[in-house]
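My questions will all concern the structure given below.
All protein chains of the complex are present and in place, except for one that has been dropped.
Lettered A, B and C in written order, each chain numbered from 1.
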Amino acid sequence: MQEFPILPERASTIAGEVDALFWGLVAFSVIAASAVIGIVLYLAIKYRAGSAADRSGRVEGNFKMELAWIATAVVLGIAVFTAGAKVYFDTVYAPADALHVYVVGKQWMWKIEHPEGPREINELHVPVGRPVRLTITSQDVIHSFYVPEFRIKMDAVPGRYTQAWFQATQPGVYHLFCAEYCGTEHSRMIGRVVAMTPADYEAWLESQKAGAVVASAATAGGTMASRGEQLFVGLGCASCHVQGPQARGPSLVGLMGTEVTLADGSTVVADEAYIRESILNPAAKIVAGWTPVMPSFQGLVSEEDIFQLIQYIQSLSRPGGASQ
Amino acid sequence: MNRIATAASEEPSYLGGEHSIKSWLLTKDHKRIAVLYLISVTLFFIVGGIAALLVRLELLTPAGDLLTADGYNRAFTVHGIVMIFFFLIPGIPAVLGNFLIPLMIGARDLAFPRINLLSWYLYIVGGLIAVVTILLGGVDTGWTFYTPYSSVYANGAVVLTGLAAFVAGFSSILTGLNFIVTIHKMRAPGMTWFRLPLFVWAHYATSLIQMLATPVVALAILLVVIERAFGFGIFDPAVGGDPVLFQHLFWFYSHPAVYIMLLPGMGVMSELMAAFSRRRVFGYHIIAFSSLAIAALGFLVWGHHMFVSSQSPYAGLVFSILTMMVAAPSAIKVFNWTATLHKAEVRFDAPMLYALGFLGLFLIGGLTGVMLGTLGLDVHVHDTYFVVAHFHYVMVGAVVMAFLGGLHFWWPKMFGRMYPQLPARISAVLIFIGFNATFFPQFVVGYLGMPRRYWEYVPEFQIYHVMSTMGSFVLGVGYLLPLIYLLWSLRYGEKASENPWDAVGVEWLTPSPPTSHNFHETPTVVWEAYEHEMFPGSEVASGRPAAVPSHSRLAEAD
Amino acid sequence: MNQQQTHHPEHHIGLGTYVAVFVALMVLLVVTVAMIHVDLGRTGGFIVAMLIASVKALLVMIYFMHLRTARALTRLFVVFGFFWFAILVVITLSDYLTRAGWPPRV
Partner (left out) sequence: MNHSHTAESDARLFHQFADMEQQHESWSLGMWVFLASEVLFFGALIFSFLLYRSVYWPTFLEGTHELDLVIGGINTAILLTSSFTMVLAVYTAQNGNHRMAAFWLIVTSLLGLAFIGVKIHEYGLKWEHHLIPIQGLEFEWHGEHPQQARMFFSFYFTLTGLHALHVLVGILAIWVVAYRVAKNHFGNDYMPVEIMGLYWHFVDLVWIFLYPILYLFRA
């Protein structure tokens, strides 16, 4: 008889918290349920028709007890809510120094890309002990990136980016599922998350880079940023977005994460979603002082291309990034 | 012992009269319409059950070997759509509510009999469209129709299925409309709001939800149908539409819809606990108002279905705290039902066993609902079999148990025949055991991470699916038993008296089965809810003068 | 629960009132159209237009639909309808507004 699992492995920092919350609620439920069932059976048997129990002084209602019961239910509810919310907020905002990974859900496969360059299908290699931030989107329908052993889940919604993060604690191979129904092969859109010691991870990165050089130029090995740069030139972005007088578009050097004032006076933070929107729907947010001449690239660039362009633009903000 | 029943015994019962097709298909008698609903609802339960059986058989093995992937997706979609729109939503209100509400409040019929018949015809038209789409291959979108899959990528008859759901929804609106007006305007003299049976209170709250929630899902499904037929792109992200807006509109109805299914069950539960404890329900007013509280709060919590759907964390907080509040009225009801057993005379007839089964399964369903409403936990268990187990515990465990309990309780009144007690008790216990065997393992495999709607799954989950499928066979047998002995009782069951369970309620004053006009004269209610001492129909008070029949509404007792 | 009202309580809304309400509605129609020339900004224009529309709606409901003489129960259901619509709007906006500020990022 194969091993009889009751709980998925605790392979991420928050897994322990989620399980503690779960066992707490299970314990509370078992106590509450057995208390009620116990009382019901006791009363039903004691006062069964024909039994000689004393039935004088029947109570039709007791407002104080009712209020007490309502109060306990509400107070318990708030307590459970706060416990749950605390654990939840640990899963929402990723720490700043997190390793960044881009995930694109597509009908019936997960395409994962590391800034350092490796691209994987239905596989995700991550180092143990370091937070990993996922920027997730979908190319067609709604999927959901779900790693039970890490207790994280986040929908991949087409048309926008969603965030999730985890920090693996134990090396091992864990399940990757799609949790939102997405069509015929929904149950085959699964894969593996391989958590490795940092040394193994570095070795894996090197092997990926080496392997990539051998691969054809078309898949253009090297980092996402370098692939982004090639796209930046290939698609003609470089002809407008340059520094200096003949620029017809705002310079993108040092743009990432800064405040941008728009033509209608409002300001917006230049994050990934802003760049994606500006590529696909340029007229939505026109930078102050520039005319809306940029054509839309809707349909010309895939989700991976946009990720690579974002990485390239991000690399322009880091000192010593690729020169323009 | 002059009762209204004896005065009207020469009149034929509503079943007696003429038996032509026209007299049944064009009837305006709420009791006949209830029987029509009972037959059609049972047929759809069987269709949904077969789809469930296919799903369970497929999941016996990790590999997809019984059905193709597409076949499996269509099977669970048929199971979802048929069970929810064509069994659970009409279920108790259309069968028991239609039959009993006029009787319980001393009215000759519902306020709008013709609209009641129209409601049944809309239900049948919706049902036929659904059956046609199933024969055409059905849809593979799940009963939730999430966009953009349903509106752009799905390749089934989504337009037809959407119309079926739309028409069935409109039938539900009309039933709700009928109940609200009847309960407000047609109560017999003396039947004040606080003398109403709790069954009627529960249906009043349910009708409010039906009226105020169903239009929004009617619109959401209509938009999906229009988008798919004309390519409007309202929910299509490729052209800038927002798929999450569909989820908001859909769940704005679909969570209150959960209470449309549950509240009538709670109404039946209150009646059964009162009747089989032979005492007034503990805290009558609190139970009545908790039904209204559930109806109102039920509208505020829909976002807990969308915690991980790119909904903002702030909205997640709002929905999670409100979900905890909606749990309170249900907890109060359980507390009051338990307290009703105190100093009672509990009889363990078949309906009471179903009621106790309801209590047990509803406890587990309710408490796991609180778990799912907790943000930290829902991230892990959302869209897994943990959720599947939760809503089956509440929808199938509680609601179907209450439906069967109510059916067994009022069967003698509806058809004038008593069913054999032993097989009824056996089926109640069998359903309880079979149900737990089917769905408790799903909690465990859900927490292990088994996602919903999976045709194939990883091998280590198989042990739980095998247990669940074995349990589902026991559950299946448990559900078939009542079909057999209840139909058997129609011909061979012994004649039932007016008040076989010695319960309190105006419906127990009429003959079994009642005459087509319910009451020779409108009764006047002089007893409090569930007050055996003052109730003319109960053995305790036998020999006292019957309820004074009054000729017009204005001649009032109080 | 028994009401001793006259047989036709609604009778006392006179023809004159109806004509006055009708004229008011027409005037408000002209006003709301004229308002587009007054530049109040996007949200300002929206609020004013909705206010005028609400006044027109109230006029129709109170006088033409006889809410003025209707029973409290009927008015309750009118309030239910609009209140539940408000629930849908307010709580759904709690998601859209906090997603990424205004305008909501669809």
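As a convention for this text, a contact is a pair of C-beta atoms (placed from the backbone, for glycine too) under 8 Å apart; a residue touches a chain by one contact, two chains touch by 3 or more.
Computed from a prediction, not measured in an experiment: that's the story for all the values here.
Enquirer: From the touch rule at the top of the page, work out which displayed chains the omitted chain touches.
Expert: Visible chains that the missing one touches: A, B, C.
Enquirer: Which listed residue (B:Val41, B:Val82 or B:Ala107) would be found touching the missing chain in the intact complex?
Expert: Of these options, the touching residue for the absent chain is B:Ala107.
Enquirer: Thinking of the whole complex, not just what is shown, which of B:Leu118, B:Ile234 or B:Ile426 touches the missing chain?
Expert: Of these options, the touching residue for the absent chain is B:Ile234.
Enquirer: Which is it among B:Leu103, B:Ala164 or B:Ala218 that touches the chain not included here?
Expert: Going through B:Leu103, B:Ala164 or B:Ala218 one by one, B:Ala218 is the residue touching the chain not shown.
Enquirer: Since one chain has been left out of the picture, which residues of chain B touch it in the full complex?
Expert: Within chain B, the residues touching the omitted chain are 28, 102, 107-113, 115, 173, 177-178, 180-182, 184-186, 211-216, 218-220, 223, 226-227, 230-234, 239-242, 245, 249, 252, 517, 522, 552-553.
Enquirer: By the contact criterion defined above, which parts of chain A meet the unshown chain? Give residue numbers in ascending order.
Expert: Against the missing chain, chain A presents residues 281, 283, 292, 296.
Enquirer: Can you list, in ascending order, the chain C residues touching the missing chain?
Expert: Against the left-out chain, chain C lists 3, 5, 7-8, 10-11, 15, 18-19, 22, 25-26, 29, 32-33, 35-36, 39-42, 44-46, 49-50, 52-53, 56-57, 60-61, 63-66, 70-71, 73-74, 77-78, 80-82, 84-85, 88-89, 92, 96, 102-106.
The rule is short, and it goes like this: only the chains that are shown with their structure count from here on.
Enquirer: Go ahead and note the Å separation of the Cα centroids belonging to chain B and chain C.
Expert: 36
Enquirer: For chain A, write out the residues touching at least two other chains, lowest number first.
Expert: Within chain A, residues 159-160 contact more than one other chain.
Enquirer: What positions in chain B touch 2 or more of the other chains?
Expert: 240-242, 244, 310, 313
Enquirer: Which stretch or stretches of chain B touch chain C in the complex?
Expert: 184, 187, 189, 192, 208, 212, 216, 240-242, 244-245, 248, 252, 299-300, 303, 310-315, 318-319, 553-554, 556
Enquirer: Show which residues of chain C lie in contact with chain B when the two form their complex.
Expert: Within the complex, chain C contacts chain B at residues 1-2, 73, 80-81, 84, 87-88, 91-92, 94-95, 98-99, 106.
Enquirer: Under the definition above, what is the set of chain B residues touching chain A in their complex?
Expert: 64, 69-70, 73, 140-142, 144, 146, 148-149, 152-154, 237-238, 240-244, 277-280, 282-286, 307-310, 313, 316-317, 320-321, 324-325, 327-328, 331-332, 334-336, 338-339, 341-348, 356, 359-360, 363-364, 367-368, 370-371, 373-380, 382-384, 444, 447-449, 451-460, 463
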